[in-house]
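Handing you a structure now.
Excluded from the complex is one protein chain; the other protein chains are retained at their positions.
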Amino acid sequence: MTTAAEDDLYDVIVVGAGIAGATVAKVIAGAGNRRILMLEAGRATGMSADKYQSHVEAFQATLVKVPNAPYPNNPNAPQADVLSLRQLVAQPTPHQPPGSMIGTEGALVQTGPLPFASDYVRALGGTTLHWLGTSLRMLPNDFKLQTLYGQGVDWPFGYDALKPYYERAEYEIIGVAGNVADQYYPGIDDSYFGDYEYPMERIPPSYLDQVLSQKLDGQRITVQDHEYTLKLSNTPAGRNSRPRPGYQVVGAVGNPLQGQRCEGNTNCIPICPVQAKYNALKTLYELMMLHPADGEPTPSRSSVRIVTQAVASQLTLDEHGRISGVTYKLYDDENSPAYETRTARAKVYVLAAHAIENAKLLLASGVANSSGMVGRNLMDHPLILTWGLMPEKVWGFRGPLSTSGIEPFRDGAFRDRHCAFRIEVGNEGWSFAAGAPYSTVAGMVYGKEKLFGRRLRAKVGEVIPRQFRLALEMEQIPQPSNYVTIDPSYRDALGNFRPVIRYDLPDYVRAGMAAAREASDRMFALLGVPKLSPDQDPDTFPFPGEYTAYHPTDVGYLTYGGHGYTFFGAGHVAGTHVMGSSPATSVVDPRQRSWDHDNLYMVGCGNLPTVGTSNPTLTMTALAIWAGENVLEDLRGRS
Amino acid sequence: MNLLQADPSQSIEGLRLHLQYAIGLELTTIPPYLCALYSIVEGENSEAVEAIQSVVLEEMLHMSLAANVLNAIGGVPSPDPGPGLGGISPIPVYPTKVPFIERIPELHLLPFSPEAVDTFVAIEQPLEPHPPTAGQEQYDSIGAFYQAIERGLQEVGTEEVFAAARVSRAGCQVSPHLYYGGGGSVIEVDNLADALRALDQIVRQGEGVSPEILTQTVIKHVAPVLGALGNRPVEDGDELPYGWRPYSHYARFTEIREGRHYRPTQQVEETPAGDVLPVEWDAALPMTPDPKAEHYDGAYRAAMTAFDQTYSALVNTLYHSFNRHPEALEAAVLAMYDLKYQAIALMQTPSPLDPRLTLGPGFQYLRSAPPLSRNTRAWREATAR
Partner (left out) sequence: MADITIPSSAPRVALAAAGSDLSDSIETFLRLSELLTGFDRVELLRTGMVEPYYDEVIRVIGARDVGALLAVVDGLDAESGSETELETRLRTTILDDERYGPVARNIIAMWYLGSWAQLPREWRERNGAMSADFDRVVSAKAYREGLVWAAAGTHPMGAKQPGYASWAAPPTGERA
């Protein structure tokens, strides 16, 4: 990666080289004649086959295999990591009133009352390095939450406006495998897909999916007076499968023959060893090939320069209130705080650094915030897990981490009372839920039974293949009281601000957890998985049985209606610079441009006014394509 | 045995026989490549791994192409020995000398080593194909062998032949969607033009590649990478794209043998003199050369035999897929993965016969191994197109 000369005036500077930034750059570069600079805070490690392999080995050698396990923390571009989460305890400091809570380990400063439990990656390629790959579109009613259900806000446009961009995101950026015929969503009609089909055939459903389908499909359950008909949907995913005619599969970066099909590594999170799963390095690689940095822009080609280890720290304004430059700190060695300060200038600036990092940069610069909404409306998909042992072996720990979901709970009249949720079927046994298989073996070897030899081997063979879990992911609604902000007392090694988070979940969402747990109870009953009876000892793994357990000492423990739930973050960080129809209540307009500065665009999940129940990456990518077109419109108007 | 006596330009039976042995020929080089590939310690020698892997995938493609051509002219792909040819099966026994081609060296099952790579370079060496002269008992080269088949197609591959095969061999063509991970693609063969295209792909991509490439400068010898350079041809003076590599197996193996990349201005026939290509010859599991299950006892023998069973089932599954069960190809692809892990496990097991060496994959073909199938209704539904 080369460095940028300070005198250059670029057409566009993109801050952040993850999927959102890469998408915008691709759209703009593809129109030819442009010079683009991309600034990435983290390292470029993943680009070469050898270095990518070092990530895989790092993962294999790590004891606690969390999503960021392969991507070591970088003090100069610290990234949130779930390992640093802990239950927040009252720890008043001179800065905070007594009774408030501070957690300062890790990259995020948590002020509570609940921990913000999601992570992200700051490296070339961004969080798509460790994402699962699930590529679901939002539902039409998700865009009208306020009008239909009196909750949250409406988007400034509807599903139909975004639909063509969804198709492009699925074809041109991510490459999605799925069958339209296998999607069973509530509240949609034939116009939702039209005569569209995904570019690749669906990822084959796992054996577990098939077992669940047999027992659940067509069954009706009632949860809190609302009736649902169960049916598994095969989950569309950014993961290589058999291409449909006309689509060219994109393999691993720099080694295109590898990763042309998912091979069942069962490791999507935290890293796909063969790169069958989409990651943004693929798009960045394409940019490097087709629009080399040192090439002269022509009508069919642009110049895209990618600078890594460059942390944007400030946006400056000129006397007309337009962005006049981005100042960034360029460092050589992630273990040394030494850096060089540089400034780069462009006609248009696009922030694509992640919902939290975008907000942080705006706040640090004191720009784009006439609405007061920068950093506010922080959202995630808080999820709860339920898990158990099936009556028969379902052969988990095979295939991608998830291949199916149960979607009927994503929309309905109940949304005026409690949030919608989506059920993700997990193929990885109790890995997420209980640290299996390590915990399972440890339990058998060190626990009550102290098994060994042939009996141990046999018991492992009886228990682990029966493990399964469901993840119930809640739609969190926007609340200005959930926010990320900055505080001069909290800075990282380079002197940049650390994100300071305030986070809580309202009753609307907790009521959704309660409803989801009930739905899970009904399903477990249909599966023949009863609650364990008092005389069954879970330490000996009797089956069948439900093993869901939430403990008051769990990091994400909360209560509602007399029950406790343990929630996790899904890594779906959104809302911190919402898009809207009014400058008084939103940060960017429906074109994703700042209301306050006509040469500043924001992309990423920070733009989402509400999150629905779909993993937001696909939606964000669709929006990023649209934003790219809007930037081009501006550039053409300008010159 | 003298395959040349069954002149493919004289009779359709001769042509079919040649194609039977073409299938076997493409299979023959795979086990030596796999032994070298699987012996490489995980994480090491990534260039060599990539190079060998891509060759193996292409050989498997070539098997399918040859089978498609054979089926299209009414032949029945079979691992059984051809009539009147001394009972030699197309399926090799190692160490092996391909009886009908002179210039292929004796092939052994060896771990990754300079000797092994020398063999690969020799196999992939581009040679001018010379049609056999009268009385010759072997083809000079692989190129000459395929040249004879091509001529045979043009002589005896009439429309009547293809028409009859459309009926008698309906449903036997392997289709493209199952093949991935290697260059090229499967061609379904319906007529003479298709057959010639399929042959051309085997020759162009593989060992029959023309000696013209030897005087090509490397910059023109670049494999297309992710539609790099906007799909326009590479010009001299172009900067080579990130991660470029030469496209011919000969060039790639030469680089590995020499431990150096070519400089872009060199010709392919020169000794590579560019950047160092680090090769750790020591990072290879020390498998017993040409290992055989019957040399061992007890659990060791059982492990070796289990490998032979998997391999044989794989071969028989491939033939099954060429005989009206194309869906069996999926089971074959899955068996390839299984084969790999069994091979590596053998190469990690110390040999009771020699403590410096390990067991290894014997690749002994057992004709009776039943073809693999996942042809249950549930499987078909789960993987349906």
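The chains carry the letters A and B, assigned in the order they are written, with residues numbered from 1 in each.
To be clear about the criterion, a residue touches a chain if its C-beta (ideal position, glycine included) is under 8 Å from a C-beta of that chain, and two chains touch if they have at least 3 such contacts.
Since the structure is predicted, the reported quantities are computational estimates derived from the model, not experimental observations.
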| item | value |
| --- | --- |
| Contacting the left-out chain in the complete assembly, out of B:58, B:140, B:255 or B:330 | B:330 |
| Candidate in contact with the missing chain, chosen from A:274, A:434, A:477 or A:574 | A:274 |
| Absent-chain contact - pick from B:9, B:89 or B:349 | B:349 |
| Among A:180, A:441, A:526 or A:555, residue touching the chain not depicted | A:441 |
| Hidden partner chain, touching residue among A:48, A:266 or A:314 | A:266 |
| Residues of chain A in contact with the chain not shown | 56-57, 59-63, 65, 204-207, 210, 241, 261-267, 271, 273-274, 392-393, 395-400, 403, 427-428, 431, 437-438, 440-442, 445-446, 450, 452-458, 460-461, 464-465 |
| Absent chain, residues of chain B that touch it | 41-43, 95, 108, 110, 113, 115, 281-282, 284-286, 289-290, 299-300, 302-303, 330, 333-334, 336-338, 341, 345-346, 348-352, 355-358, 372, 374, 376, 378-379, 382-383 |
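The criterion applied here is as follows: only the chains that are shown with their structure count from here on.
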| item | value |
| --- | --- |
| Distance between chain centroids, defined by C-alpha means - chain A, chain B (Å) | 42 |
| Chain B residues touching chain A - in the complex, by the definition given at the top | 43, 46, 50, 53-54, 57, 177, 180-183, 225-230, 239, 241-243, 337, 378, 382-383, 385 |
| Contact footprint of chain B on chain A as seen in their complex | 47-50, 53, 57, 201, 204-205, 210, 242-243, 248-250, 253-258, 260-261, 263, 285-286, 288-290, 292, 300-301 |
